[in-house]
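Removed: one protein chain of the complex. Kept in place: all other protein chains.
Every chain is named by a letter (A, B and C) in the order it is written, and numbering of its residues begins at 1.
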Amino acid sequence: MRTGVFICQAGEADQGGLDLHSVEAYAANLPDVELVRNLGLRPALDPSVLAEEIRSARLERVVLAGDSPGFFKPAFTRAMAQAGGSTDEVRLASFRAHGAMSGMGTVRAKSVLACAVFGVPFSLAAVPDTTATRPGTLIVGAGVAGIQAALEIADAGKQVYLVERTATIGGHMAMFDKTFPTLDCAACILTPKMVAVGQHPMIDLMTYAEVEDVTGSPGDYRAKIRKKARHVDIDACVACAACRDSCPGKAPSEFDSGISERRAIDIPFPQAVPNAYVLDEASCLYFQSDGKRCGVCVKKCPKECIDLEAKDEIIEVEIGNIILATGYDIYDAGKIERYGYGLLPNVLTAIEFERLTNASGPTGGKIVTKTLKHNNRKKTDEWVLDPSGDPPKSVAIIHCVGSRDVQHNAYCSRVCCMYSLKFAHLVKEKLPDAECYEYYIDMRAFGKGYEEFADRIAEEGTYVVRGRTARIVQEKGQMVIKGEDIISERMVDTPVDMAILAVGLVPAEGSAKLAEMLGISRDRDLWFSELDYNSDPTDTERGGVFVAGACQAPKDIPDTVAQASAVAAGVLKSITSGRGSDSRAELSLSEIEARARSLVQV
Amino acid sequence: MSFEPTIVGFLCNWCSYTGADLAGTSRIHYAPNVRVIRVMCTARIDPTFVLKALHDGADGVLICGCHPGDCHYSEGNYKMMRRYPLLKKMLADYGIDEARVRLEWVSASEGQRFADIVDDMTQRVRELGPSPIKEGLARDMAER
Amino acid sequence: MTDECKIGVYVCNCGTNIAKVVDCDAVAEFALDQPGVTVAKSYKYMCSNPGQEMIIEDIKAEGLDRVVVAACSPRMHEPTFRKALQTAGINPYFLEMANIREQCSWVHDDPGEATGKARALTMAAVRRVAYHEPLEKRSVDMNSNVLVIGGGVVGMTAALELAGGGSRVYLVEREDHLGGNVARVDLTAPFLDSARDVVTSLVTRVTENPRIEVLLESEVTSFEGFVGNFETKVVTKGNGAVSSEFQVGNVVVATGYQQFDASRVTHYGYGKLPNVITSFELEQMLRAGCIETKEGRPPHYVAIIHCVGSRSREFHPYCSRVCCMTALKYAHEVRSAVPGCYVSDIYIDMHAFGKGHEDFYRGASEAKTLFLMYGKNDHPVIRKAGPKDDCEMLIEVNEKLSGEVIEIPADLVILMVGMEAQADSEATARLVNISRDKDGWFIESHPKLDPVATTTDGVYIAGACAAPKDIPDSVAQARAAAGRILARSIHGTIEVDAVFAEIDEEKCSGCRICNDLCPYSAIDFDEEKKRSTVISAVCKACGACVAACPSGAITARHFTDRQINAQIEGVLA
Partner (left out) sequence: MAIRVNPKLIGDLEAFGAEDVSKCYHCGNCSAVCPFSKETHIIPRRSMRYLQMGMEEKLKGSLEPWLCYYCGECSETCPRDAEPGETMMALRRWLTSRYDFTGISRLFYRSGKFEIMAVVVAALLTALGFVLWGMSRGSIHNYDPPNAFLPDSGIHIFDWALAGVLLVLLITNCIRMWWFTIGRDKNLHVPFWIYAKKLFVLPLHFLTQKRYAQCERKRPWLIHLALMLSYVIMLVLIMFFLGFMQDGPSIDWRVHVFGYIATVGLLGTTIFLLTRRIRKTETQYKHSHETDWIFLVLLIVVAFTGILQHILHRSGLDAAANVTYIVHLMGVVPMLGLEVPFSKWSHLAYRPLAMFFSEVRDETELAAEKAAGPVSAPQAM
């Protein structure tokens, strides 16, 4: 079949160190390739000119190669039609879609091109061999994704090692008050699963631990896990709080995202799993004074389960598959000075508001503005959230903070619109006469029941204003939001008592280290790259390494849970058959070529 | 203080009970007069349950099931539908106002509807006043 | 009766969810005075680890033999507490829950009344639980075969995963080819990858897989039995209807969606105006490589209208989730195929929420696509252009971003038709015995934590048949369903609920009324004994037969007359 290869770059991503010349040269030597043309970056294509070219070269098949050649396909399809050829024979060799742009490089580009020239889908030809797989599974991150995946696999009777960096499992979901759009409380639906994980015989739960190193090959990985010294015996601790009550060391509570104080020895939250206390060396007097002072908790503990001398342990596990469920962090709102986060007391981030409005939060769920309190320890006045604070008369919620913004994160964080609407509902529910404003750009209510939820919020009397505000300023002791109401075409200065920043999501800290450790790539926005956007959203280039949930891109709970169960399928598949797939990265060009050829025959 | 009726509600597990739960999760407020008893399906509701409820002092009985065609057991609610007229006839013979017993269809996604039905029924029964049976019992007690 | 047993009553505050309206301590105290109640406590979170521990401790220490938990809906935590009872060493069915959150604290605001109701409900639970009997779950065989309904990308992905996990799969497709709606598409948003490659490789792998049996032009006509032991009949049309029967343990419903009928939106004139076409018609043009007006010339002005049939009062309230990105895809494709033509994109909100979506949106802007915003329920109106105009049609829109009423020139108008539930989704739902929401989408067992399972054991839903979804999200669900099934069929057996109906042979008169009554034909008639018997594993415990039995021979386990009567007395006491 007379084939023409056209290379055209959409120039979206950087060229990932591709050597296009060698790709061209390679293409020219492939069977049936009559001509190879490099049309360069974002070429302006005229179908009739291309048609002439196709006609004169008597091409029966046209292959478009490049980072995202699909952007030019319609022009070629039309040209092919004009030239009287079969439009089905316009084929794509997308370098980006198959990892050539993200590290796999020139060799991968060649193999992708080869498949297209032979008229075989790359995913069919590039199937790595299978390797024997160990039954154990390592799951990194015990948020809702990690929990779900762990339960799926453990319920099937397979060993799971669940590693969580913090002292409790549950992740961000455990911090939430309600979940959109059904508004059932997050704790009510998550805690049973957390309890199940804690009790499950097949789940080896390692909290307050991190993956240090991973060696080995697909199906036969060896992971080093550092169990940080918790200084509290999980099994013995009955969470009686005797140690906490006597502890002098204080620090901002991570679980309450800093809006409340915890002690140096404390429990993240009442329903924590494991339900045991943890000693944070950074804020503990004993460790600050190298063991000279304090240590009172040891004396107070009725069950003698505190050991100040405990050291980090390194544990090695042998597993066949690894699931990354590391989730996300919150973008630092302080990076956007215009919103005055950190300067104006009543500018809160979304996660801070989640804790504020949460029944188990520092104000017992009361939505209040901050009050100035004197801190005797620091001898300074500071703004604190206290149940006695006055409720805000008006609240503004600002969408897309740090998202959809080339100055910060170019991508959309997917969940903010809906949780912002949820906030509006909570405000209206708890403070019926408070004014509530939503400043949005596009209302992205795309999921099941979301649109209806958005309508309902508007009906509840929340002002849904299109227009991202640009400034929050303090004018004569009153916080004012300066923005444009695009729909009613006027600039609005809205006085508010509380502003909630719907801060976007960023990849969890340490995901770079993990990616490097496991040899998997990350996309332009630094989320883990999946093997194939459409057909393999939870696999990676590396065999036996899966990604689930928000660590692959921002996701809401249902989509995260679906992915978590999906990776369970991949893992169980490999365990039951005893064989998992090797890394696609290991496939050599000649292997893929050979496979593609053989597939053409049939 | 005005008379507050006590109503016994029999709800099918799959649609109506879920619907009632939905009313809860959506915080739709309604009258507190209905006391719910969960059954797997309206088909399980033996007419004697209704009679017992009225006899034991209920001022009304509310029966809720899946909409016709939506029954989790495909046609359980039709069975209830067939029993209902007979039940009403019987109640009439006992001299009980038929408005005291009511059959409604509430699906799992109709929290609002459930709330409305409860409010409406409570109001109706409130207007009817205390159940004659209850009064009768009270009289018997006094005579003894 | 009650005084013969030791009942523990536990009232949950659920943080403030219950406590803010119901006086939980009062309820607990009240319960403590009831006959048979040995322990009554109220606690912040009964479902939490310490909460469950409390129950377990009391059972062991106080020797409780019945437990009442007044908390959230039993639909939420009944399993949790049953497990707790089991751990404590007593039969899990000695538990009864009083729903004082969803059906009390969350729906009433007067503390007095709410507390009163909570008392009554707790009372009822106390009275009822006294009559509870120990029941044993039994395990039945789990057939590892799986039936997959729908041969689209979702169906095929699920089939491949399951086959890979060792199951035998029957893949039933109505059409004469696999691929579903994706097979009608040329490129996929947002990276403009080849949809054809996706489908081709799936089809090849499915057809080559020895464990997958593909039945084209076929429909499932009957689906009987229960989880692990379903019997299904599939009729294959084509050359004469051939019907085949299979035993399967689980079923994945992946029937997808159908496109909204654009002609229903009168003000777009679809069907009347020749150059108003649907998204799928444009796909055909793109695949054929001729983007032309009906007059046969390339369009100079192209307009794309979003949310056709979606997000609207008169048609579908929901968002179809994929149209926005598809629309942007068309903006790129049309400009590529017809250089120099002007593309206007008329939208409400741009739903660019996924990986690479926002970049794609920005790209379309940089490519000089003119984005125009219209208001929800304030639809554009298309009309034929006049002879003087340089275009076929004019679209009048109340444009939100400028606040102007404008006219957009168009030679070709593309309607982004939304997704809607399959016309026969009701029949499908009936067939496999699952429920549908108001829009006709299948209902998952839990919208968040169990998106692919349904209320019917062994029946799973994946992809767009549960709600609109794009390819990656659908594929994830397909694998999720496969994952659930693999996890459960790995042992070859599963536990079935201990709740079902029983017939007392002594009392049964053999009248056979119940036989036809049972929707699951779970009641057999023993010809010799002239008695009816229930096949417990098939029985779904609806209780229809129980209420109907003239001789009161049938009892519904866990829903006996005695239990329910006790409950009635309880609420009215």
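By definition in this document, contacts are C-beta pairs under 8 Å (C-beta built on N, C-alpha and C of every residue); 3 or more make two chains touch, one makes a residue touch a chain.
These figures come from a predicted structure and were not determined experimentally.
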Left-out chain, listing which of the shown chains it touches: A, C
Touch criterion as defined above, residue of A:K303, A:R468 or A:R524 at the omitted chain: A:R468
Sole contact to the chain not displayed, among C:E404, C:E495 or C:D526: C:E404
Hidden partner chain, touching residue among C:L372, C:M416, C:C508 or C:C539: C:L372
Residue, one of A:R244, A:K482 or A:R597, that touches the chain absent here: A:K482
Residue of A:A350, A:C400 or A:L514 in touch with the missing chain, whole complex considered: A:C400
Touching residues (missing chain, whole complex) on chain A: 338, 400, 404-408, 437, 441, 443, 454, 458, 461-471, 482-492
Contact footprint on chain C, counting only the chain that is left out: 301, 342, 344, 350, 361-362, 365-366, 368-373, 376, 394, 396, 399, 401-402, 404-409
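As a working rule, only the chains that are shown with their structure count from here on.
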Separation of mean Cα positions, chain C and chain B [Å, integer]: 29
Of all residues in chain C, the ones touching two or more other chains: none
Contacts with two or more other chains, residues of chain B listed in rising order: 25, 27
Residues of chain A touching chain B in the complex: 182-184, 429
Sites on chain B touched by chain A in the complex: 25-27
Touch list for chain A against partner chain C, complex: 12, 44-47, 68-75, 77-82, 87-88, 90-92, 94, 96-97, 121-124, 144, 148, 152-153, 155-157, 179, 182, 184-185, 187-193, 195, 198, 239, 270-271, 273, 275, 359-360, 364-365, 404, 406, 410-412, 414, 442-452, 455, 466, 486-487, 489, 523-525, 527, 530, 533-538, 552-553, 557-559, 561-570, 572-573, 576-577
